[in-house]
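Accompanying notes for the structure given below.
In this view, the complex is presented without one of its protein chains, the others remaining in place.
Coming up: chain A.
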Amino acid sequence: MSKKLKQIFSMLLAMTMVTGLLGGCAGSSGSVDTITDIKDTGAQNAAATSTYEPYPETVTYTIGLRVRADVAYPEGSTDTAEESAYTRFMKSKLNIQNKNAFEAADDNDYNQKVSMAITSGDIPDIMNVTYDDFKELAENDMLEDLTEAYNNCASDLMKEIYASNDNRSLDMATIDGKLYAIPTTAISSGPEMLWLRGDWMDKLGLEEPKTLEDIENIVKAFVKQDPGENGAGKTVGIPLCVDGDTNYIYGNYSGAYKANNIFTSFGAYPEQWVEGKDGTAVYGSVQPEMKQGLQVLADWYKEGVIDQQLAVRTYDDIKALVTDGKCGSYFCGWWAPYDLAGSYELNPDVEWRAYILPTGSDNKVTMWSGNPNQNYFVVRKGFEHPELLVKAKSITLDYNQGDAAYTDESAECKEYLDYVAHGYGVEVIGGFDWYDAAARAYQHISEAIDGTRNPDEMNAYEHSLYESCTKYLEAVNNKEKPEKANWLDYNARMVASKLMNDTEVNIVQPVFFSQTDSMSLMWESLRTLERTTILKIVTNELSVDEFDAFAEEWMNAGGQQITEEVNEAIN
């Protein structure tokens, strides 16, 4: 450790020397130097403790950055990730400039480069890392404490956005009372919906579904009566995605092709750590409530209501089935139209209807909320301007989630907005969004369409969606075929989001998203056991009664110990 400290010190020393030299070059004579020094210190202090005060001298920070291969810049420009509308805008606002320590083409590449940086002990001033990396770095004292920087420099808007999810995001980034990261919030996707082909339902004269039996009957009719004219036996039932390590028939609420609502309708919360009946944390996948949900799925599988080939289909396979009109029923969040655009392109008569189903005993759907954060922006321990991260993020939020863009007349701002609208370049220190961003967008857009809101009173992204939705409505009024992009924006933002906005749901808050010590070693073994057994029960290879034996085996194979650790961690 002492070696590392020495390294950091020597680096710091080198850096101060360089800045000192540069400072020396700037001044011409000794006396002026001292005066500017005093002035500088004042300006430095002001910059370090306020949100919008620019630095007196350009601060260059190093950062690791995702720069996708298909990133575009305005035609004819020589912009790069270090010199773009974004960087010029930030320079004009805060006098900061990024220098990329590494650039990665995709997430995998990025994570590898972060690992490399951590392993070699040479991390950039600012990095965007996963929770695991964040924790490891913090525990090894490699991160700067951002508590003061946040208190001094976070804009009101930033605080407000974090508050939209009860500050859970900040809690995850706080260790021993100190804030070690500025987390990127996750946006709530709202309840999972059952998406059905409305044109098929009309063709077969089917009523709207309300109960589990209704769903079963509709899907059976789709599969047996073949309204899509695919040929006998070619229409598949509800697909559930088991692909790679990320997709499974449950978990990740509101993701596509999952059966979470079937479990929650019986009070089961698979893959979630939730509060059990006795008040302690329990693992949802091994609770007895799971059996009823599994019984439904196993019966449905036998009846052909569930895709018979679920175990061997990839995510893209399923997407192709839905797009080709071979599948007319699946579960997904409000964002489903983004995956359905292909089906509209192939067949403009396609009509998808969404239902928030199945409900529990209180006639409401129960959802669980997800991990409050996507990832974590951290500052290297020893970086002189830790508040730079908070300031840069505040500015981005003001111009994207706030209304600063409407009053700012500067050329840099105009260029920046153009850049946001076209997706030019790379957002170096990006922003994040409200926990309920999807619901807010619906409210703003629908009010603007109804004429009760000035279309300028919404953020830039919402505004672009509003324009897309109005284009859709215009095309429909003129009896023209709406464009694909407008079709999907309207269906996602107005149709599905309206359903989400108008339907009351129960929300269960999982109590633990982190990882305990034993988990890192034993979790995969337990997860393999869980995923294999549950899939076998669903595909009728094992009977539902085997669930109890599985739950016991899970407990004995380390689940008991991990449950205890989780309870210790949250108390």
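Note that in this section contacts are C-beta pairs under 8 Å (C-beta built on N, C-alpha and C of every residue); 3 or more make two chains touch, one makes a residue touch a chain; residues count from 1.
One rule holds in what follows: contacts and distances are computed from a predicted model.
Participant: Which of the following is the UniProt-recorded protein name of the chain this complex doesn't show: "SGNH/GDSL hydrolase family protein", "ABC transporter permease subunit", "Acetyl-CoA acetyltransferase" or "NADH-quinone oxidoreductase subunit J"?
Facilitator: UniProt lists the chain left out of the view as "ABC transporter permease subunit".
Participant: So which of A:A48, A:A81, A:A104 or A:M142 would be touching the chain we can't see?
Facilitator: A:M142
Participant: Just one of A:T470, A:T539 or A:Q561 touches the chain that is missing; which is it?
Facilitator: Touches the omitted chain: A:T539.
Participant: Using the touch definition from the top, which of A:L196, A:V242 or A:C332 touches the missing chain?
Facilitator: Answer from the full complex: A:V242 touches the omitted chain.
Participant: Out of A:A163, A:V312 or A:A485, which touches the unshown chain?
Facilitator: A:V312
Participant: Quick one: say which of A:N151, A:S410, A:T528 or A:S543 touches the chain that got left out.
Facilitator: Of all options in A:N151, A:S410, A:T528 or A:S543, contact with the hidden chain holds for A:T528.
Participant: List the chain A residues touching the unshown chain?
Facilitator: Where chain A meets the chain not shown: residues 1, 115, 118-119, 121, 132, 136-137, 139-140, 142, 233-234, 242, 245, 248, 308-309, 311-312, 520-521, 523-525, 528-529, 531-532, 535-536, 539, 541, 557.
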